[in-house]
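What follows is one structure encoded as structure tokens, with my remarks underneath.
Only one protein chain is missing; all other protein chains are in place.
Lettered A, B and C in written order, each chain numbered from 1.
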Amino acid sequence: MNEFINLGWTKDEIAKKIANEFPHGSYVNLGIGMPELVSKFVDENKEIIYHSENGLLGMGPPANENELDFELINAGKKPVTILPGGSYCHHADSFSMIRGGHIDYCVLGAMEVSQGGDLANWTTGKGIPAVGGAMDLVVGAKNVFVMSQHTTKDGSPKLLKNCSLPLTGKSVVTRVYSNLAILDVTPDGFKLKEIYEKIDFDFLQKVTEAKIIFN
Amino acid sequence: MNEFINLGWTKDEIAKKIANEFPHGSYVNLGIGMPELVSKFVDENKEIIYHSENGLLGMGPPANENELDFELINAGKKPVTILPGGSYCHHADSFSMIRGGHIDYCVLGAMEVSQGGDLANWTTGKGIPAVGGAMDLVVGAKNVFVMSQHTTKDGSPKLLKNCSLPLTGKSVVTRVYSNLAILDVTPDGFKLKEIYEKIDFDFLQKVTEAKIIFN
Amino acid sequence: MKINKLFNSVNDVMSDVFDGAVIMLGGFGEAGSPVELIHGLIDTKCKDLTIIANNAGNGKIGLGALIGENQVKKVICSFARSPKNITFKELYENNKIELEVVPQGTLAERIRSAGAGIPGFYTQTSVGTPLAEGKEIKIFDGKEYVLEKALKADFALIKAETSDRYGNLTYNKTARNFNPVMCMAANQTIVQVKRIEKEENTDPEKIITPGIFVNKVTVVNEPIIESIAIDNGETYP
Partner (left out) sequence: MKINKLFNSVNDVMSDVFDGAVIMLGGFGEAGSPVELIHGLIDTKCKDLTIIANNAGNGKIGLGALIGENQVKKVICSFARSPKNITFKELYENNKIELEVVPQGTLAERIRSAGAGIPGFYTQTSVGTPLAEGKEIKIFDGKEYVLEKALKADFALIKAETSDRYGNLTYNKTARNFNPVMCMAANQTIVQVKRIEKEENTDPEKIITPGIFVNKVTVVNEPIIESIAIDNGETYP
């Protein structure tokens, strides 16, 4: 089924859908990798404040060559900039923002998501286990958005009845944005919010292990 | 027995004995009232840093009329000054200094001290109960010095087998400096370190309920 | 649209307060006490309030006045005693106001914990005293510690020195005290500042409370100095 990995919305299109969801004035933490795209698509007539868990609130775009400062980096350890009104803080304060429920949205990648909102995205159980701030973000942010391809590279479902990999958090995901659909995590399971225009319900259900509520 | 209240070392003499005890470079918190006298007697060839629990490290002398700032006050809510190298912090950070064991000495008054080092100094059980930072200081400071008259105003002993008043802390007092003696709190009880020159052991024991170890 | 947390008046920032609200008041004695916001709170006539603060007010301005207006059901504080505390004292002695006494460091840490998503923590403070009664005790490394729980609020009334439009705050000297942790622990944090800073001029290294913890800001450029006002016999309303 690995032909489906290139089907559906592009990463940019998914990023734009997520960006459109943030209300003006939101505090947002974007995970490393694909979620970083989201900031590019935020509408100009709203202002969003980006939090980077390494002690930076009010993060600006990546640093260009002239701005390069290896002591001004993001959570992915890449040089970035700070916007007017931004501030620095230490790690305990930064994670107080997260754990204390002050971040409105976080966007993360996923290896697996269960219909109960469990998330697995930190270790396959092989190699060096490394969690970073993911476990704190998923319990702390008010809305936890997963941004991910709908299936794995070999076409296996990522949206499962139960996760098989070690969890990052239990019942934490609010909504999944994939290349094929936007799905809310509800008390009854995944509920369709939007489907990629060129596929039908049957197809979406076929590439999803968990049962989807379509109405 | 209330004639004994004026016997012994003066408050200034007690303060001086305490001041002499601090090693150079110590971090010290002086309680409100009588303990505040201590800073006056610190030898010029050592430098002591004063902590005030309302978020001031490096406290200087009381403010004179020209320096008066009602937003620069000490724990007794009196205008003070800050010395070069001083700093401000918020209350949670300030009490981290205390609770985390970073304050070398605190000096407090007492209503009662038991031979086990229990301290009662915050409420008589009548009136409005008000504890302030005393309970944090006594568990947190490395050395807890009590500075007090040896007996109450009516001559009753303050150094007891067991405290009768509600405790501020259990097994917390390191040493008692009274007008009549300096007594260490040891696992075996109060042990005499120094006695007011004009009284003898019998007299000291007579005005002390707890048994004193004299050798 | 630009983020703008600046409001025109004390009345504007106080519009959401309701009867029975739990309200934190910054300040240690008069330093950092949001006197004008408290007066705004008096104007709302909201009652049955629970107040979390270090003290219980002085004279008949600020918290002393709020208590005097019988708007307060309960005070949670470390030190409710002071020579100029008149309104609380009278109500307390007549059993008309509740008091929960909390050690000062425990109070600060319980507030910070609420803001940091920590529902409870252990401390040695108060072990063996009446203030630990009824609380869970746990042993770590052979020593006893008491479980203390997070303390949150519906509103925090805060006094700061400067703010920009994002609500990034700086404080003046020991007026900092409880204000930064209270900003973290309330559903809505309302701030009075002496002056507004342009965000281009706020030094990101010097911000004490980042705007993420702040909801509404208004300017009171010459706030009342409590001790002088009381000595002058001033009262509110």
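The rule is simple: a contact is a pair of C-beta atoms (placed from the backbone, for glycine too) under 8 Å apart; a residue touches a chain by one contact, two chains touch by 3 or more.
On a predicted model such as this, the values are computed, not experimentally measured, just so you know.
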Neighbouring displayed chains - absent chain, whole complex: A, B, C
Contact with the hidden chain (one of A:Ser39, A:Gln115 or A:Thr168): A:Thr168
Identified contact with the non-displayed chain, of C:Gly117, C:Gly167, C:Pro180 or C:Pro223: C:Gly117
Options A:Arg99, A:His150 or A:Arg175, residue touching the unrepresented chain: A:Arg99
Contact with the hidden chain (one of B:Gly116, B:Gly140 or B:Gly169): B:Gly140
Touch list for subunit A against the chain that is not drawn: 52-56, 69-73, 77, 82, 88-92, 94-95, 98-99, 118, 127-136, 139-140, 166-171
Those residues of subunit C which, in the complete complex, touch the missing chain: 109, 113, 116-124, 138, 140-141, 143, 145, 149, 170-171, 173, 204-206, 208
Subunit B, residues in touch with the chain not shown (by the definition above): 24-25, 27, 45-47, 49, 51, 57-58, 82, 84-89, 92, 95-103, 139-140
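Here, only the chains that are shown with their structure count from here on.
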Most heavily contacting chain pair (counted by C-beta pairs in contact): B-C
Most remote chain, CA-based centroid, reference being subunit A: B
Centre-to-centre distance between subunit C and subunit A (centres being mean Cα positions), rounded to whole Å: 36
Multi-chain contact sites of subunit C, meaning residues that touch two or more partners: 112
Subunit A: positions in contact with at least two other chains: none
